[in-house]
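A single protein chain has been omitted; all remaining protein chains appear in their positions.
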Amino acid sequence: MTTNDERIAESVAVALREVLPDWEPTVSTMPMDDAWVSVPVDGLIPALEVLLGRFDIRHLSAITADEIDGVLVLLYHFWEGEGITLRVDLQEPERRIPTLVSFLPGADFYEREVFEMYGVTFDGHPDLRPLLLPDDWEGGPPMRRSAIEETGESGR
Amino acid sequence: MSKTIVPIGPQHPLLKEPVAFQITVEGEQVIDSAMRMGYVHRGIERLCEERTYVQDIHLLERVCGICSHVHATTYCRAVEALIGVEVPLRGVYLRALLCELERIHSHLLWLGVLARNIGFDTIFMYAWRDREIVLDIMEDLSGGRVSHAANVIGGVRVDLTEARREEILGELTFLDGQVARLLNVVEQEQSLRARTRDIGLLTLEQVRQYCVVGPVARASGLDVDFRRDSLQVPYDRLTFEVPVHDAGDVWARTLVRSQETVESLRLCRQILEDLPEGPTSARVPRRVKAGQAIARAEAPRGEVFYYVRSDGSDSPARVKVRTPTLTSLITLPVQLQEITMADVSVVLSGVDLCIACADR
Partner (left out) sequence: MVQVLESLESRLRNWTQPVVRWARRKSPWILHFNSGGCNGCDIEILDTLTPRYDVERLGILKEACPRHADVLVVTGPVTRQTRDRLRRIYEQMAEPKWVVAVGSCSCSGGIFAGGHNVVGGVGEVLPVDLYIPGCPCRPEAIIDGIAKLLGKI
């Protein structure tokens, strides 16, 4: 376990300043050994290359989509002895982001789930179709706040 | 030869849960496969946002009936991190005790199902008979055989008297003997080895690319175990081995899970012998502070991941659950290549499917 000063996130942020000179990454710690580093949409792939190439961090635990203060945020959770998350704020109304599948085939199902639940398009994904929802699903992405407010409790 | 598509599921004697596979065969040789999941999708993440933190403990326990305790524990740890409360050591030890008992019951269950699916009913009956002892201990501790409701935010609501602790140690000794006999049969029995050797192969590189976790990853040579690697309390003060094999086939997974069962028995014994005195839960404030927290744990099938975000209200603003079975399912097209139709049941049993976990 590392202290706050030595978190991997800090080192990743330093490396990101080199590959993304126009971007100032924010680092924020989360309880229990995790920290997120902010990355722009077009900086996701360079950031991933930094994680894979320079730090040999290859384990992607999950991709979470969340609506924080009205902004649709994607969180890519990695783990190597401690947690390091890449946080990407998506642009509305496009909601597009490049896919990670060509680098990490393990991201496939996570991206498909975010696609169907939040309506995010992953550019370059080989097979972007719903994972869990039925084929005859009517109505929009069920996890979006707008969908929940429109359709009431659980949209039934 | 012409190609045929053999559908397996959603209702099939092989499957305990609904999931659909389409296996394309040419003669007896499997050449392609497709999978459709979502039959058990209950929309739990959305339901979590509509219920309170305490109601969610009971909801998340029912993501899966086999690994119910570890789901509730991981969620509680994330919420406790948001609140900033520390669970008393006795509560942490009791949580770990139930986690390890759950690992034993899950692996024995899996062994029985694997055996049944390859026609070895005797092992199914013996494994499930021995599993009843574990369920009895869990029922005595918490009141429930399968779903325990042992967790509260801040600790556990269950406790052990000194007399009961001694009795459970005795029951564990008996179970040690039963499990040793069972695993001796598993390791010596030629037919089991012949059916599972070289089937469902995954290399170390594939396991890393697909971000696979749990016994499936350890059976392909990836030495990861969240309990040890994260120095999680109380595992940082207990002695246990993490079995790793590198054959990458279903036989290696059988060996990994068998040895994990023995290690979990060791852990249960250590937890009971070193059980600290004190309260089992801490007082918590009524409101959860706004913020985000991540908790991970080593469930019987691998790393389970929870992300909880609070906006200061009664209900969580977001709960994200990523279960370990999802990482195994993504490797099935790779595992189902170049095998015969008869081996499909071995591959599907070898990954220890828990579709309820994967679909949520």
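A and B label the chains in the order they appear, each numbered from 1.
In the analysis below, a residue touches a chain if its C-beta (ideal position, glycine included) is under 8 Å from a C-beta of that chain, and two chains touch if they have at least 3 such contacts.
Keep in mind it's a predicted model, so treat the numbers as computed, not measured.
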**Message:** On chain A, where is the contact patch with the chain that was removed from view?
**Reply:** 132-134, 136-137, 142, 153-156
**Item:** chain B, residues in touch with the chain not shown (by the definition above)
**Value:** 10-13, 16-18, 38-44, 46-47, 50, 58-59, 62-66, 68, 109, 124-125, 128-129, 132, 145-147, 354, 356
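Going forward, only the chains that are shown with their structure count from here on.
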**Prompt:** Can you list the residues on chain B that touch chain A in the complex?
**Reply:** 37-38, 41, 43, 45-47, 49-50, 77-78, 81-82, 84, 208-212, 224, 229-231, 291-296, 303, 305, 307, 309, 317-318, 320, 322, 326-327, 329-330, 359-360
**Complex interface listing, chain A residues touching chain B** = 1, 30-34, 58-62, 64, 66-68, 75, 77, 79, 81-83, 85, 104-110, 117, 130-134, 142-143, 148, 153-154
